[in-house]
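Apart from one protein chain that is not included, each protein chain of the complex appears where it belongs.
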Amino acid sequence: MAGDQSSVHEREHAETEFNRIVAFTDGVFSIAITLLVLTLEIPKGGDLERLLADRGNEFFAYFLSFAVLARLWLAHHRFYGSVARFDSRLITLNLFYLAFVALLPFTTEMLGNYGSQELAVALYAANLTIVSVAFIVQITYVYRAQLVRDDAVEFRARFAGPANWVIAIVFACSIPIAFVSSTAATLMWLSMFFVGRALGDLAARKRAPR
Amino acid sequence: MAGDQSSVHEREHAETEFNRIVAFTDGVFSIAITLLVLTLEIPKGGDLERLLADRGNEFFAYFLSFAVLARLWLAHHRFYGSVARFDSRLITLNLFYLAFVALLPFTTEMLGNYGSQELAVALYAANLTIVSVAFIVQITYVYRAQLVRDDAVEFRARFAGPANWVIAIVFACSIPIAFVSSTAATLMWLSMFFVGRALGDLAARKRAPR
Amino acid sequence: MAGDQSSVHEREHAETEFNRIVAFTDGVFSIAITLLVLTLEIPKGGDLERLLADRGNEFFAYFLSFAVLARLWLAHHRFYGSVARFDSRLITLNLFYLAFVALLPFTTEMLGNYGSQELAVALYAANLTIVSVAFIVQITYVYRAQLVRDDAVEFRARFAGPANWVIAIVFACSIPIAFVSSTAATLMWLSMFFVGRALGDLAARKRAPR
Partner (left out) sequence: MAGDQSSVHEREHAETEFNRIVAFTDGVFSIAITLLVLTLEIPKGGDLERLLADRGNEFFAYFLSFAVLARLWLAHHRFYGSVARFDSRLITLNLFYLAFVALLPFTTEMLGNYGSQELAVALYAANLTIVSVAFIVQITYVYRAQLVRDDAVEFRARFAGPANWVIAIVFACSIPIAFVSSTAATLMWLSMFFVGRALGDLAARKRAPR
């Protein structure tokens, strides 16, 4: 325990290192979000209008995943604003989380190309479920290992509060639902956006940061 | 309103967070601009000279989009130099803007491969129209929500001035024109470069920053 | 010698330049780790379930390489935290190292697609052997050329200690073993993860940083 403590790095004392971890995360997010465009492909030759006509799914998947990655990044960004220290376990948890964030361009392509097959929808939902849970694990760990900034302890509800759980549970529930109706699963995700935002706003209003 | 105000972050107090948002934007721009090269593809085997001969369109599209993304980034870069605070709405507007910036490698590939079909030209113009308008919305919001630096208020004309509107309008007009003559639409874009620059220089000369 | 000394840059005096080199390295790592997702490809059309069924190898290769790149980055990150000065030779060594780090998405794709052929397994092991050795060369050079921070000299064992050698030797040994049994070679890598971590923890515990 004491040995572990010794390898906890204070943000102020190791600002460069902390920034490097955060910059790495930002790098993965910005690359993954920009790689999404590679999921949109048109075969060469032929009539463009007809080729585009049956690509509605792909465009929907592109914008959905862009919005999802943007929101995940924002949540990560806000949360790490309240982190004061880091240790190697937090870095590992963050890397596990990033492995599934970086996978999203793949599940997005699958959703775009096979949106009518239930499996594609279920796997997309599974990807986001893992990402959501991995984020909750990070938050829980940071509060449990007391790595937060002193002035952020009181805002715990904002980050570790029910909003993240609601998101994770909805994504998890949409996995089996995808096999019944992929449209219903998709609508659940979209509602998530607005509900998640509303919950976040609510929490923020209750305990607004200075 | 007051509640919203409370979540406005001063640039000085949250320099790290501000820089992170700007760095994320720069990341998306630099990745998108470098991904453009993936739109240039040569099938393996065969006579290289002949393969390259009918790829003039693709090279034109590459250099056009490189120049467009470079100018967009410069404009973003200059504008954010005058932003003093940010709130979550500005971040959302910026992410919406980035979703269409990151789409440009796709519309560029379409323009390179299908430059002779009016639809490709029109969609490229539509992409840039949305980007231009999304940028104007950001500028307008920043000035309306008073997120600018105090010493930048007087330079409003430079950023929120007519130049951006001219660019957006020309791109919008080139959409229908593309269906009449794709060459005319392309020439409109190119003229934009010089007119846009001239307008910018004009505004800059009128109110030069210290 | 004296001439060489003169071009050694103190980290404090050239913090910006030092950070730029480190940021470049981080950039290559974050791009390579995010490009791994491009090794996962599904041909369009057909039954998704069957298409995914025989892609176990590819997913295994994706997560293995993500973990490998993450660990390499962490090791690089920790090591450079103890570097105080840099010279052009260290930069060159680091770039050589990066050339093989950036190659990993290729060998990963090969491992994913040809995991049943011994050659693919052997080449993946060869890639990691070169990376490990190139890292050891950097560490050795930094200590020999006295580019470390004064307070890091005593932690030499942690970075230049036996752990890195064990990793390099195991990867090197797995090359010939791959031709006998690719499964055995793969298991050697996986055991590396846990042994490498255990050795690192051991070294860290012996000489914990302040």
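Per-chain residue numbering starts at 1, and chain names A, B and C are given in the order in which the chains are listed.
Quick note on the criterion: a contact is a pair of C-beta atoms (placed from the backbone, for glycine too) under 8 Å apart; a residue touches a chain by one contact, two chains touch by 3 or more.
Being a predicted model, the structure only gives us computed values, none of them experimental.
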Touch partners, limited to displayed chains, of the chain removed from view: B, C
Touching residue (missing chain; options C:Ala23, C:Leu51, C:Ile136 or C:Met188): C:Ala23
Which residue of C:Leu35, C:Leu48 or C:Ile177 touches the chain not shown here: C:Leu35
Contact footprint on chain B, counting only the chain that is left out: 19, 22-23, 26-27, 29-31, 33-38, 40, 42, 44, 47-49, 52, 62-63, 66-67, 70, 73-74, 77, 81, 204-205, 208-210
Residues belonging to chain C that touch the chain removed from view: 3, 6-7, 14, 16-17, 20-21, 23-24, 27-28, 31-32, 35, 38, 88, 91, 95, 98-99, 102-106, 109-110, 113-114, 117, 119-120
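By our rule, only the chains that are shown with their structure count from here on.
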Touch-based graph of the chains, sorted into line, ring, star, complete or other: line
Shared interface numbering between chain C and chain A [over half = same, under half = different]: different
Cα-centroid distance, chain B relative to chain C, in whole angstrom: 37
Gap in Å, rounded to a whole number, between the CA centres of chain C and chain A: 26
For chain B, residues contacting two or more additional chains: none
